[in-house]
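The structure is given below, and queries will be raised subsequently.
After this line comes subunit A, so read on.
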Amino acid sequence: MRIVYSLIIEAAQIAVVLAVAPAFVGWVRMLKCRAQGRASAGILQPYRDLRRLFYKDVVLAGNASWIFRSAPYVAFGATVLAGAIIPVISTDLPLGLTADVIALVAVFAIARFFTALAGMDIGTAFGGMGSSREMMVASLAEPAMLMSVFTISLVAGSTTLSEMVRVITSGQFVFRPSMALALMAFVLIGIAETGRIPVDNPATHLELTMIHEAMVLEYSGRHLALIEWAGMIKLFLFASLGVALFVPWGIGGPHEVFMVPVAVVSLAIKLGIVGVCLVLVETRLAKMRIFQVPEFLGVAFILATLGMLSFFMLE
Partner candidate 1 sequence: MTLPTPLAVAFFTALIFIIMAVVSPLLASRQASLIRIAFFFSVVACIMGLYAGFSVVLSGQAETLTLPIGLPDLPFYLRLDALSGFFFTITSLLGLFVSVYSFGYVKGLLDRRPVTSFVVFYNLFMAGMLLVLMADDAYFFMISWELMTVSSFFLVCFEDESLEARRAAFIYLLIAHVGAMTILLAFGILAGFAAGFESFRGFTFEAMRTASIPRSWASIAFVLAFFGFAAKAGVIPMHVWLPEAHPAAPSNVSALMSGVMLKVAIYGIVRLAFDIFPITAWWWGGLVLCLGLVSAVMGILYALMQVDLKRLLAYSSVENVGIIMISLGLAMLFKFHNLNLLAALALTASLYHCLNHALFKGLLFMGAGAILHSTHERNMERMGGLIHRMPQTALVFLAGCLAVSALPPFNGFVSEWLAFQAFLQSSVLPGQVLKLLSPLGAALLALAAAMSARCFVKVYGVVFLGRWRGQGQCQAQETGLAMRAGMWLAAGACLALGVFPTLVIGWMDTVTNELTGAGLKASAQAYGWLWLTPVSAARASYSGPLVFAVIAVVILAAYLVFHSRKGVVRRSAVWDCGYPGLTNRMQYNSTSFAMPLRRIFGSLLIIKETVRPCDVTRPAAFQERFTYEVKVLDRVWYIFYKPLTQAVFWIARHATRLQNGRIQIYLMYSLITLIVLLVFS
Partner candidate 2 sequence: MLILVLLGINLLAAAVLAVIGEKRYAPEVNILGSAATFVASVFLAADVYYNGRMISGREYFFVDEFNVYLAVLTAFVSMTTAVFSRPYMRHEQERGRLGKVAMRFYHAMFQLFIFAMLMALLTNNVGILWISMELATLSTVLLVSLYRTPSSVEAAWKYFILCGVGIALALFGTVLLYFAAEKVLGEGSKALQWTNLAAVSGSLEPTVLSLAFVFFMVGYGTKVGLVPLHNWLPDAHAEGPTPISAVLSGLLLNIALYALVRCKTLVDGATHGNRAGQIMMAFGLVSLLVSAFSLLRQKDIKRMFSYSSIEHMGIATYAFGLGGSVATFGALLHMLVHSLTKSAIFFTVGHASQMHGTQEISRIRGLIKGNPLVGWGLMLGVAAIIGLPPFGLFTSEFLILTATMKSAPLLAPFFLLGLAIAFAALLRKVMPMVFGAVPDYQHNQRVSHTPVILHMILVLVLGLYLPVFLSQWLHGAVRLLR
Partner candidate 3 sequence: MTAGLAVQINSVLAALILLTSFGLLVQRRIYGMLRLFAWQGAFLSLSTAIVGYTAGLHHLYISAALTLALKVFALPYILYVLIHRLEIKRDVEELVNIPTTMLIGIALVIFSYYLTAPIRELSTLITRSTLAVALATVMIGLLIMITRRKAVTQIIGFLALENGLFFAATSATYGMPLVVELGVALDILIAAFIFGIFFYHIRTSFDSLELKDMEKLKEDE
């Protein structure tokens, strides 16, 4: 019986992730419009965008190979798998054991690997530039991210996300310097990984500023829809991962079915706040030059390593 509950919760969570992610992006965009004094298209605009893209025809570059065509699916699949692992509404996830945080980082890496390849596939300067920059950001952000989650895993004594969340929620809350450092690092990395200002600008199509967009410039139709959707899910997941790791209270435990509505509500509140913070950051800061990004990520890396060091040295 338990396993059925778990499977239901797992399914529910995947559904939530798939469904809510565009809304979260819509929320952020809406807030941003408000903050910048523009009229917003409403929280549901991303849904409309996705639907429009799905109904459009696909135009492929002449040189595109099967890598280009399959990359959106792989990226989408990997992102969904990540969504099945991260305890967004409950820790009672049968797939949670499939991959721990390290594997989670690797799962995101799969998605990126394929999109970067797709960027190289068409054989233009833009695609290559996007891939190169994306991989540069990733290759610096990924270790920092690992360091940051390692700190939490050391605190929790586990690298399994559900377990980490359970340990942190169940234990007495103590302020730990390592966790503070890890959090700061995580925020910086999250910004970089999801391609937000000041690292990347999701709304630009200027060659000098593009990172992610340059890479997927040649996509159209359902491929683009999948990539966009995966991107939205990724932003949503990073936000919920941060929430799950640093403020996990409210996430349901094992077979606490009644907790699911509570969890959804608390998630909504928490993500709402995250959105506000994100918008604040994005409107206050200007996009960096590309070669300042390494410094930015370097800071994140140092912070995360310091977090881990402080765990070893102080705790």
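Just so it is clear, contacts are C-beta pairs under 8 Å (C-beta built on N, C-alpha and C of every residue); 3 or more make two chains touch, one makes a residue touch a chain; residues count from 1.
As a selection rule, all candidates are chains of the complex that A comes from, given by their letters.
From a predicted model like this one, the values you see are computed outputs, not experimental measurements.
Novice: Which numbered candidate, 1, 2 or 3, lies in contact with subunit A within the complex?
Specialist: Of all the numbered candidates, the touching one is 1.
Novice: Across the complex, what residues on subunit A touch candidate 1?
Specialist: Residues 54-67, 70, 73-74, 76-78, 80-81, 84, 95, 97-100, 102-103, 106-107, 109-110, 112-113, 116-117, 119-129, 131-133, 135-136, 138-143, 146-147, 150, 153-154, 157-160, 163, 207, 217-218, 221-222, 225-226, 290-291, 294, 301, 304-305, 308-309, 311-313.
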